[in-house]
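Note that one protein chain of the assembly has been removed; the remaining protein chains are unaltered in position.
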Amino acid sequence: MDGEVFTRIFTDYTLRTVALGTAALGFVSGALGSFAVLRKQALLGDATSHAALPGIAVAFLLTGSKAPLVLVLGAALAGWLGTLAIMTIVGLSRVKYDTALGMILSVFFGVGLVLLTFIQRRPDATQAGLDTYLFGQAATLLDRDVKTIAGLGAIALLAMALLWKELKLLSFDPDFGATLGFPMRGLDIILTSLIVIAIVIGLQAVGVVLMSAMVVAPAAAARQWTDKLGIMVPLAGVFGALSGVTGAVISSSATRMPTGPVIVLCVSAVAVASLLLAPNRGLFPQWLRSRRQRHAVRKEAVLSDLRALEEQHAGEAPGHSAAVLRMMAPNPAGVSPRLQELSDRGWVAKTGSDEWTITEEGLRALEAQLGSGGDER
Amino acid sequence: MPETSRRADANPKADSTAVEVADLTVAYRDKPVLWDIDLSVPMGVLMAIVGPNGAGKTTLIRSILGLVRPTAGQVRILGKPYAKQRRLVGYVPQRGSVDWDFPTTVLDVVIMGRYGELGWIRRPGAAERRAAEEAIEKVGLTDLADRQVGQLSGGQQQRVFLARALVQDSLVYFMDEPFQGVDATTERAIIDILRTLRDEGKAVIVVHHDLQTVEEYFDWVTLLNVQRIASGPVDEVFTDSNLRAAYGGRAALFSRELAEQRERAKGGDGP
Partner (left out) sequence: MSPATEIQILAAVVAVACALPGVFLILRRMALMSDAISHAILFGIVIGFLVVKDLASPVILIAAAATGVLTVTLTELLRRTGRVAEDTSIGLVFPVLFSIGVILISQKAGDVHLDTDAVLLGEIAFAPLDRLEWAGRDLGPRSLWVVGIIGVINLIFILLFYKELKLTSFDPALAASLGFSPIVMHYALMSLTSITAVGAFDAVGSILVVALMVAPPATAYLLTDRLSVMIWLSCAIAIVGAVAGYWLARWLDASVAGCMATMAGALFGLGFLCAPRRGLLALAARRAKQKTSFAVTALTIHLSQHEGTEREVVECRRDHLGEHLGWDKPFADRVLQTAIRTGAVELDNGLMQLTDRGRALARTAFAR
């Protein structure tokens, strides 16, 4: 892959169309996916996208048209029905949520495949292109597809912005919201519909099988960088858009690179990087912090051991052997490096070969630390 | 504890009934949770709802607030159906009912208390922010206002919920176990705030777990165990026989402890 590919976005018309389309769908699914993830409905998107497949096939069978709006509407209707079926099964029978979700996902998908094979085996070979909906083919995005994506996406985002406060209430504390007089069931239906829109506009480029990753991964990534919903949602959108464009460009400039999987790998890489590196919640910074804290605690322990020795053996000898300190420490190997750091600060002084004593400054520092160390979180 | 047994009739709004529950029956599927509850709570009281586990305490509050559909019965708040009086009712849910890892700050959560007043689509502005900051100050969390709520201790989270109820500026408050999992200092702080609300003439109704503190904290009490056992001023209603009716065999233990506690209180060196 050479850098030229990315500059071609600005010169190559086809590539620009593809990039615009994937950026738009990535942004919308990332932003609205945040709500799904926060409501612990990350996998509901998986069911919705799989369930959309029969809708696409039926829409084509009924209208004979491959116009994006027709197929997207069919997908949305089926995806929405699938979601509704899950809720109905869970609400009215003893079957649990995970079972209902797995079943609707796979059964709807099965029905979709039946319809697709049925269409494929028909004599009139006008169906070519429907199977791009399985793994996605960003290269097939045309002007009219991008317009559909952008139009529907903008409507969904606008609704989200208008109902921002209500959706926040729904996601954080629906019972409280109900006592305030907001119709929480209705809001639930609205949010679910918005997420369904976010999913179905991505199906052509990313595919039904993997679209759920576009709902989950950008949100999971964005959550690591911020503690504010107002930042998390647009950030997830940006992550989704960047992954979408990158994946689509890589896929359309290499041979035999299905778009959906490539986009999913891009967005997952962002998620992994965020989980590891984000400043506050990232695992690596956290590891550094806890290591630093461990060191600080150990340093303090060495210092206070040294003071204890000083008090016990007052006036006997000018210093104390590091070997004794090592015997007192829970982690003997850490004693020498800690002594070195302490002496760099001037809190201990070397009195002989590997013999040490605490300085006046060290005593003061120890007092100060013991005084303030009590209420650390 | 003379200051806690402040009578309802000393209150200017005492003539209006805060909560009137009539013949309330609630069932989950075919299992009754509450049978034919009648309840009448005046303004200006701080009332505990107590009863054993599974007595329907939380269900009672939730059905009054319309979160659970009753099989029969009706609820009136200040003389009118609840749906018309929402603005006058504040609610503190159980702390465990939300995901505290949600990306939101203390200030943000407290402002939610103003959402009902704002209505659809309108965003909270400077006035809402000021009200929230005031409430946060009352519960002593000013320094933590910009913290993500998950970084708070259990007691602090409970105070966030309390602050959110305070900005609702209601006349009748329902609180579901506000003392659950809080430290002694927070418990003090919370009860002080509840007493202030009561002294302002409001009604505060609290699902409570700890029988030991009922007499100290509350002036009214409702004993519940699927049916209403008794309801009224603590010194009239919180009796051994009522406790036994509510708690069955287990009450023997409680009532002995209570008797000892009362002895101690009489002995002069009370809590």
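Going by the order they are written in, the chains are A and B; count residues from 1 in each one.
In the analysis below, a residue touches a chain if its C-beta (ideal position, glycine included) is under 8 Å from a C-beta of that chain, and two chains touch if they have at least 3 such contacts.
Computed from a predicted model, the values in this text were never measured in an experiment.
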| remark: By the document's definition of touch, the residue of A:46, A:145, A:227 or A:305 touching the omitted chain is A:46
| note | Where A:28, A:56, A:184 or A:262 are the choices, the one touching the absent chain is A:262
| remark: Touch assignment to the omitted chain, from A:69, A:103 or A:139, lands on A:103
| Absent-chain interface as seen on chain B, which is shown | 22-23, 25, 27, 30, 32, 35-36, 38, 70-74, 226-227
| task | Can you list, in ascending order, the chain A residues touching the missing chain? | result | 37, 40-43, 45-46, 50, 89, 92-96, 98-118, 121, 131, 134-135, 209-210, 212-213, 215-217, 219-220, 223-224, 256-258, 260-262, 264-265, 268, 271, 275, 281, 283
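Keep this in mind: only the chains that are shown with their structure count from here on.
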| query | What is the distance in Å between the mean C-alpha positions of chain A and chain B? | reply | 38
| said: If we count contacts the way the header does, which residues on chain B are in touch with chain A in the complex? | reply: 62, 65-67, 83, 86, 89, 91, 93, 97-99, 102-105, 108-109, 112, 115-116, 118, 120-124, 148, 151, 164
| Touching residues (chain side chain A, partner chain B) in the complex | 38, 40, 162-166, 168-169, 171-173, 175-182, 223, 226-229, 231-232, 377
